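Removed from the display is one protein chain of the complex; every other protein chain stays in position.
Letters A, B and C name the chains as they come in the text, with residue numbers starting at 1 for each one.
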Amino acid sequence: MDFSYSEKTVKFQEKLILFMEEHVYPSEKIFEEQLNTQHSRWAQVPPIMEELKQKAKEAGLWNLFLPESKYGAGLSNQEYAPLCEIMGRSLIGPEVFNCNAPDTGNMEVLVRYGTEEQKEKWLKPLLAGEIRSCFSMTEPDAASSDATNIEASIVRDGDEYVVNGRKWWSSGAGDPRCKISIVMGKTNPDGPKYEQQSMILVPLDAPGVKIERLLSVFGYDHAPHGHAEITFDNVRVPAANMIWAEGKGFAIAQGRLGPGRIHHCMRLIGAAERALEEMCRRVQSRQPFGKPLASQGVVREWIADSRIEIEQARLLTLKAAYMMDTVGNKEAKAEIAMIKVTAPNMALRVIDRAIQAFGAAGVSEDFTLAAQWANARTLRLADGPDEVHRNQIASLELKKYKEPEEAKDGITPVKAR
Amino acid sequence: MDFSYSEKTVKFQEKLILFMEEHVYPSEKIFEEQLNTQHSRWAQVPPIMEELKQKAKEAGLWNLFLPESKYGAGLSNQEYAPLCEIMGRSLIGPEVFNCNAPDTGNMEVLVRYGTEEQKEKWLKPLLAGEIRSCFSMTEPDAASSDATNIEASIVRDGDEYVVNGRKWWSSGAGDPRCKISIVMGKTNPDGPKYEQQSMILVPLDAPGVKIERLLSVFGYDHAPHGHAEITFDNVRVPAANMIWAEGKGFAIAQGRLGPGRIHHCMRLIGAAERALEEMCRRVQSRQPFGKPLASQGVVREWIADSRIEIEQARLLTLKAAYMMDTVGNKEAKAEIAMIKVTAPNMALRVIDRAIQAFGAAGVSEDFTLAAQWANARTLRLADGPDEVHRNQIASLELKKYKEPEEAKDGITPVKAR
Amino acid sequence: MDFSYSEKTVKFQEKLILFMEEHVYPSEKIFEEQLNTQHSRWAQVPPIMEELKQKAKEAGLWNLFLPESKYGAGLSNQEYAPLCEIMGRSLIGPEVFNCNAPDTGNMEVLVRYGTEEQKEKWLKPLLAGEIRSCFSMTEPDAASSDATNIEASIVRDGDEYVVNGRKWWSSGAGDPRCKISIVMGKTNPDGPKYEQQSMILVPLDAPGVKIERLLSVFGYDHAPHGHAEITFDNVRVPAANMIWAEGKGFAIAQGRLGPGRIHHCMRLIGAAERALEEMCRRVQSRQPFGKPLASQGVVREWIADSRIEIEQARLLTLKAAYMMDTVGNKEAKAEIAMIKVTAPNMALRVIDRAIQAFGAAGVSEDFTLAAQWANARTLRLADGPDEVHRNQIASLELKKYKEPEEAKDGITPVKAR
Partner (left out) sequence: MDFSYSEKTVKFQEKLILFMEEHVYPSEKIFEEQLNTQHSRWAQVPPIMEELKQKAKEAGLWNLFLPESKYGAGLSNQEYAPLCEIMGRSLIGPEVFNCNAPDTGNMEVLVRYGTEEQKEKWLKPLLAGEIRSCFSMTEPDAASSDATNIEASIVRDGDEYVVNGRKWWSSGAGDPRCKISIVMGKTNPDGPKYEQQSMILVPLDAPGVKIERLLSVFGYDHAPHGHAEITFDNVRVPAANMIWAEGKGFAIAQGRLGPGRIHHCMRLIGAAERALEEMCRRVQSRQPFGKPLASQGVVREWIADSRIEIEQARLLTLKAAYMMDTVGNKEAKAEIAMIKVTAPNMALRVIDRAIQAFGAAGVSEDFTLAAQWANARTLRLADGPDEVHRNQIASLELKKYKEPEEAKDGITPVKAR
């Protein structure tokens, strides 16, 4: 047992921390200003973003995700975790390093399941940060916590597939650079429950694709990224756009969501860490009743509890990453579910305390706290609500005592009594 | 002891509930659309609002607040509470009935402390709903939980006062109809701690008044109302604009905040009640795993806990109102502090559960949940953060056992052991 | 709406508070010492108890429960609530006034459903405090949250019934004065689900009744009261011992549990109120780091939150009592379920904070905190676990939106939107 980071990780940490301080944090307000001074916040991506991306590429801080792949930086999930955390300290951070959702998840899908042609056409420009992508799974008319409810249809017609359906929360589709969506739909509605669905690549400029509106999250529009409601009306794409094969939608989703979930958690830890830091600085500088807020016992409990909760969530995330690296994503499913529940709730508590310490300033745009809170709140829903994950954790736990001879103890390192 | 509402209250409740259903709820989306189709969300007040106000006036649902005043509807705080709750179910509700913050608080100040001239000039059009007002107390550079930190200056110069300072969270100042601000500042910085401050009426069109920007709350701009940062640069107003007298700023604040706080709490109870209702409807209509969400034990606990928490907060709010009516705002200070802590936290929990039950839809603009949540969150800070109120409650409690002969048991009807 | 207590209540409150201070609190340690100096804690009831009962009778503080009955003091539930609360401040309090569980519940059963003969034989001495009783419902082998699981059998045989079964948590059966048990069992195992069960009076000295052991609650034996595991082995009782009629077991349980639950809640509020008072006194007298604990912000939050939570639970309990008085126990079922969930959880939080404020002394026998905590903890299980009550509250709430034409709005005074 060894809790220290590898030398490689430490070097990347140092570089990233420096890069964030020199380039990313000072650009947060510029990014927002550039958005606001356009005629529409959706008109174009703030130029500062492309400048930052260029700098990150030059600094060798590019595509750090993608374990076990020739396309990435050769980092394991466990090595990437502390880096992803640092990027997550800023809402504009992950994209700077081409490590933002949903592009990372989509790139992973293409790396694992894409044909050479698909990789050439879509993976390459995504890895280069030239285009953006979205993921169209959730539907407004289906209870989204149960993916078998999905109703979009993908029907083979000669050399093409015809896609019909209404999707929402296709995040990233607001971005003018967004060129491609991975769409989940049913190719075989009468097949076995988990083989009805497929994933297919649909270019956003294909006839019949229409972005109906961009949803807000709490009051944030998240421009230029955006969360789109999209209709697919008899959209025709080449049969070669099918990913892996018909009926593999669920299998791909399983593969896609594990790393995606852990990345979200890492970023949330970074967001919480930054909120705690800002709270610590703030309470030492404000003196409402003649002494610093930092001397108030209640505020000190907020700080202590935040530190305790962050530490625990980080360790669990690192362990989940370690298990993904050593025993595989499937065997790590309990740990992944656990961090998926823990990290957002932890971040919400920490950030909320920081907001309270900041007073009214905390809910405004002057700090990133409120925006980070709103983001963390959606992550109690995105990729499955807390309740679905808790239910899965309980199933795995109960199983240990049901069929002792078979029970897989993927959770505790000690065999249960 | 009698927990039933008066006949008068019940009649108003029935009328209000009907009015909300017929006119207010259906106008929520129209209001937002009218805002969004203007060239700027700050350009003008959506016309639907003035239509609704006209209807409310005609229905006799106007200025229901203002206990013990010839200007109001002759309702006690306790009688008004259940009505204010109903208005609070919609974020656009209170203004429809001319019962919105900060205008109600400002009107109360003018009723209690205003000169006849001030009443004629400002109270009358406020009561008629013709103009709007704001309240400029909080400052960006002062820790706002301690009002003695306020630094704006109000200096007498002949027949005029000269006002200088920077304020923020002057809510309502974004509204084109907003004509007047009650500004708190120091007239006597060397005087006794609670007599340094005064409140003065400053027209927003006076030279030197500048709205620097409009702050957002969790991404919401709250147009056309808005939360302004305002600078006052050598603003000259007639000496007759002073409210009550120099040095009375704190005394007025005390009088203003009691009713203001309880109104906020009543509205929050309405917001929570609506969230619970919407959650109940939603979970009976969505079937993610082949059975209604309403049959899930976890969801049922959310519903039960929400009902329990709402009931308790309502009863405490009603008791606070009852005490304000029977023993006065000052004697009711413990109860007012208690509901000021309880109501926002209760509403946040209830609404958050509803958001979770709604899934991603819950964080979007398709329902009022996220916006109500953001509003409730600010009320853990506005009019004093939770911590300041808890501290006051503790002081009152501890005092009971410190000087038993003098201790005022304003909190429990039973004399403590 | 009126939050003041009736003159009658106030007079009883004053007398009771005085009596508790003069007689009950000083007897707590004596009671325990008398128990400990006997050869066995089960040998006899500490003599101080009978002395206190005599004094309470003389002071007219006897049998204050029993609304609408010629046997009681003529107090409504709402009037009794604040008195029961005061008694509950001491664990030996309720019996002093002959208002302790399970005797009050058993007396209510006999008042409502007993024959004249049963009243003469059992109710009279119970009302006089001459004998004690127990209630044998829960069984070790049946999941007790679902009473239809109960397996004890009551079989008619000529002029007698034969009772067989194993019961536990028959509280009070350890008391040497305990003469009678109300036993629930099945007379008609094949009948309709809620008509299989009956309640019958079984004298504890009947052949075949055996107290197997006395269970502890956390480490407390609760001598001389005790919680017994009892076996009934072919116990024969006269047919006249049947209460009401065969098959009425559930109906009686419903009638019995409503008042019983609210009494428990009232006592818990008293226990919490006393814990808060003791915490306030303690933290003003202890100075661990050179200043009173009372000046620590964290401790002050405990005090404030405790006050807020007690107030709310008390108001909800009073409202439930008021509804039982005005619309009946059945119509008040939502409110009764709500306080049954809220009061124990509130008391546990308040007492736990007091324990923490007392340090190690708080977990010991030097104060009543730990014992009161253990008592409150069992009340999250006794008379139905929290989860069963929450489930019922949710059902009632959901029903409002399911069949709007029929839904009974027993919960909110305002018709839901």
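FYI, a contact is a pair of C-beta atoms (placed from the backbone, for glycine too) under 8 Å apart; a residue touches a chain by one contact, two chains touch by 3 or more.
A quick note: this is a predicted structure, and the numbers were derived from the prediction, not measured.
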### Summary
Where A:17, A:43 or A:128 are the choices, the one touching the absent chain is A:17
### Query
Of the residues C:293, C:347 or C:393, which one touches the chain left out of the display?
C:293
### Message
Out of B:115, B:296 or B:395, which residue would touch the omitted chain in the full complex?
### Response
B:296
#### Entry: Absent-chain contact - pick from C:68, C:146 or C:212
C:146
#### Entry: In subunit B, positions touching the absent partner
296-299, 301
### Message
Touching the absent chain: which residues on subunit A qualify?
### Response
1-6, 13-14, 17, 20-21, 78, 82, 85-86, 89, 273-274, 276-277, 280-281, 283-284, 294, 297, 299-301, 303-305, 307-308, 311-316, 318-319, 322-323, 334-335, 338, 341-342, 387, 389-391, 393-395, 397-398, 400-402, 411-417
## Note on the structure
Note that subunit C touches the chain not displayed via residues 138, 140, 143-146, 149, 168-169, 215-221, 227, 286-289, 293, 296, 298, 355-356, 359-366, 370-371, 373-374, 377-378, 380-382, 385-387
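Criterion: only the chains that are shown with their structure count from here on.
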### Query
Of all chain pairs, which one counts the most C-beta contacts?
B-C
### Task
With centres defined as the mean of C-alpha atoms, identify the chain lying farthest from subunit C.
A
### Task
Between subunit A and subunit B, tell me the centre distance in angstrom, where each centre is the average of that chain's C-alpha atoms.
37
### Message
Nearest whole angstrom, what separates the Cα centre of subunit B from the Cα centre of subunit C?
### Response
42
#### Entry: Multi-partner residues of subunit A (each touching 2 or more other chains)
296, 298
